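The complex appears here without one of its protein chains, the remainder shown in place.
Labels run A and B following the written order; every chain starts at residue 1.
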Amino acid sequence: MEKKTAAVKMRNITKAFGPVLANDKVWLDIYRGEILALLGENGSGKTTLMNMLSGIYFPDEGEITIDGKEVVIRSPKDALNLGIGMIHQHFKLVDVLTATENIILGLEGKGRLDLKAASAKIREICDKYGFDVDPDMKIYEMSVSQKQTVEIVKVLYRGADILILDEPTAVLTPQETDKLFAVLRNMRDAGKAIVIITHKMHEVEELSDRVAVLRHGQFIGDMLTKDTNAQEMTNMMIGRPVELNIERPEPVDPKPRIEVKDLTVRSIDGVIKLDNVSFTANSGEILGIAGISGCGQKELLEAIAGLQPTESGSISYITDSGEREELLGKDPLAIADMGVTLSFVPEDRLGMGLVGNMDLSDNMMLRSFRRGRSLLTDRKGPRKLAQTVVDELDVSTPSISTPVRKLSGGNVQKVLVGREIASAPTVLLTAYAVRGLDINSSYTIYDLINRQKKSGVAVIYVGEDLDVLLELCDRILVLCGGKVSGIVPGRGAKKRDVGMMMTKLGGNKADE
Amino acid sequence: MFDIVSFFPRAVMQGIPLLFGSTGEIITEKSGNLNLGIPGVMYVGGICGVIGAFMYEQSVPSPADMNGFLAVAIPVLSCLLGSLIMGLIYCFLTVTLRANQNVTGLALTTFGIGIGNFFGGSLIKLTGSEVPSIALSATSGYFSKSLPFAKDLGWFGTMFLDYGFLAYAAIIIAFVSAYIIKKTRVGLNLRAVGESPTTADAAGINVNRYKYVATCVGSMIAGLGGLYYVMDYACGVWSNDAFGDRGWLAIALVIFTIWRPNVSVLASILFGGLYILYLFIPTGTHLYMKELYKMLPYVVTIIVLIVVSLKKSRSNEPPASLGLAYFREER
Partner (left out) sequence: MNNAKQGPLVHIVKRGALPRWKAWGIRLIAIVAALIVCAVVTMVVTGEDPIQVYATMIDGAFGTTRKAWNLAQSTAMLLGVSLAVTPAFRMRFWNIGGEGQVLAGCLAAAACMICLADKMSNGLLIAVTAAASIAAGAVWAGIPAFFKAKWNTNETLFTLMMNYVATQLVAFFVIVWEVPKGAGKIGIINQATQLGWLPPIGGNKYLLNVIVILVLTVGLYVYLNYSKHGYELSVVGESERTARYVGIKVDRVIIRTMLLSGAICGVVGFLLVSGTDHTVTTTIAGGRGFTAVMVSWLAKFNPIFMVLTSLLLAFLDKGAGAISTNFGLNHSFADILSGIILFFIIGCEFFISYKLSFRKSAKKEADTNV
């Protein structure tokens, strides 16, 4: 492998966004017939670096050579002409168009569209590498994994032989991930150069041939995967040795807190999102919710929080003294008026939990602005709370009057979680609490959640990373297509079994 | 009692400027630009045609010396040029400088109506006429020339064949636009730009170029609506503010037709009919009732807006990025 000449050489690449140096004189080589894992924490500049290769950004300084020739990549079109295709984390697909239309988008050719010929060529590519995609399906009808397939087919259709995938597994089930990896290996064996951006160590070990590490926008080093191990890579990423275990204290005196019975929810289009879901969440315990994305997790949390119209069933809140109160059919305000302090950290932080254009203290006010009889708002309280959150959770921000959209993902999440736990809740709902967060921030969040658990809060944790769910949660409820596939204890459950339950009701047991 | 044979042609003639306007705006909106400047653009299209025609009429000794081709080509070209400039102003501000589309559009409308009325007023002054309008009947004669045998074909001829060439041009342009948007590569790219410029950009489509071209072509088509109004409908008579609110109705038609120019052909005629219906409803001595009937096109538009919003469907949605500026390096 050392003998090969690099397909892509990036030299001294520098890119700044305002005062932030996203890439600082980065070097990187990419070879054909090899899978390179580009490793780094969030904000380390991996995506920025690859965006410059694919023409989204233009570097401030530095050179790029492809097959020994110096090139300038001004636009994604230039990149494609050089055979570089990138599959972005947020899919670049037009929802109202079909797979075929998306795939041929922007290609040159005769004026009239020939969708039939294009579909035929797409089927050919699918057969070659083992993809499964319906060319005439509209994107908005597709699952996440189908959309990703369309993205990959799209760059192959354009003849790309240098493929970049930005955190491709973040949204996939273990089974889908296995399928993707098989396809990627096929492509590598066909002589394509593949880069995957990730921060998941086990994927690097399982898939890649070589690994390159970035930290704070700087290139730290690269090596063959077989010559290194998870701990060494993590240390390189973080810059110091890190403990990789999540704490899991035994629940103290768990008592039923939320009891959900036969809950059924339909979406506006009439599709069943939750089908007769029943379970109990206990105080002082973390109940994990696992499932393929979009199989009812969002609806479940929003139904409990009073944000989702429901069809039938009941959601009871059980007080310490054992009294039951019905939450179903009440809006967030009515639930709060009953004296139930229910906190909710939603998946969409800046679109739902916080207001991006408002500053920290105004965001703190979201929960408290109604207090008091005055027609005017109280600004002192929220300002104090903002300062407390900043100090206690170590939020890095220029000041509490900075709009939250200017903060990094981890800091945004700290602000949101900080506000939600400030009201001393008895129930804490979290959706994908660590999505997009780097390792340090993730551990801060796990720690905060554990602290809530220890103080007797019933925590419901919706997660996507099965490894984390298995390490953090006391019990795990697995959803499959809106139904409860099973509830397993967090201690001792096998990742593979949970993965099976996610794709099939009851998992393996159903076969027996 | 209702005289459909005389009503229908008038409805069509009222509808044609709306059809030009809505086709132009649909093409513009498909690229993600919401051009609220269309009413102004149509004024400019009209006045530029008038200026062109006026200069030509002045340059020949008598109307009998006019060359038919030039009499048509000069106003059409000046109209297209004027509307193109309006489209360029809008694009420069909203695409290159990423300004707020609503505000830019409204300013463009103020500006365009100002241009129309100012030059209209100046020309009127130049001609030294008694009435506050300017008549270009010779040029208009060429624009409203219909097929010679149309009149001989009875009601059929009157209803379908007795229009000036721009009316047929409007219908052809609408169908061609519908075909291009739906069936061609350019149309697919255009739709992608309006739905998701990031995606289009990543696919190698030059987003800004599409926005510019679509908006400018849209403006030019809309401008023809103004030209048709003066030269054919109004028989070559320009008077200030006569064009009225047709530009806004054209924008409303875009939603009414759910962004489909072919549907707009019928919808425009329907709206044209509503616009003049008050002339055909007998009111007896209660003349003031006519003022209430004049509300019809607006009330119907409102009802349509409500009905469209009631039935939500994925394919009835406006282009997803409509009204938003695009910046590739947005973080």
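Here is the rule we go by: a residue touches a chain if its C-beta (ideal position, glycine included) is under 8 Å from a C-beta of that chain, and two chains touch if they have at least 3 such contacts.
Not measured: the values here are computed from a predicted model.
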*Per the touch definition above, residue among A:272, A:366 or A:505 touching the missing chain*: A:366
*Among A:6, A:96, A:115 or A:336, which residue is in contact with the omitted chain in the full complex?*
A:336
*For the full complex, which residue in A:168, A:217, A:353 or A:410 touches the chain that was left out?*
A:353
*Residues on subunit B that touch the omitted chain in the whole complex?*
36, 89, 92-93, 96-100, 102-104, 106-118, 121-122, 125, 240, 245, 248, 251-252, 255, 287-289, 291-292, 294-295, 298-299, 301-302, 305-306, 308-310, 327, 329-331
_Applying the definition given at the start, please give the residues of subunit A touching the unseen chain._
17-19, 58-59, 70-72, 74, 305-307, 331-333, 336, 344, 346, 348, 351-358, 362, 365-367, 369-370, 375-377
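One rule holds for everything that comes next: only the chains that are shown with their structure count from here on.
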_Whole-Å gap separating subunit A and subunit B, where each centre is the average of the chain's CA atoms_ = 47
*Sort out for me which residues of subunit B touch subunit A in the complex.*
183-189, 191-192, 195-196, 198-206, 312, 314-315, 317, 320, 328-329, 331
*Sites on subunit A touched by subunit B in the complex*: 17, 54, 56-57, 75-77, 80, 86, 88, 92-97, 101-102, 104-107, 109-113, 138, 140, 154, 268
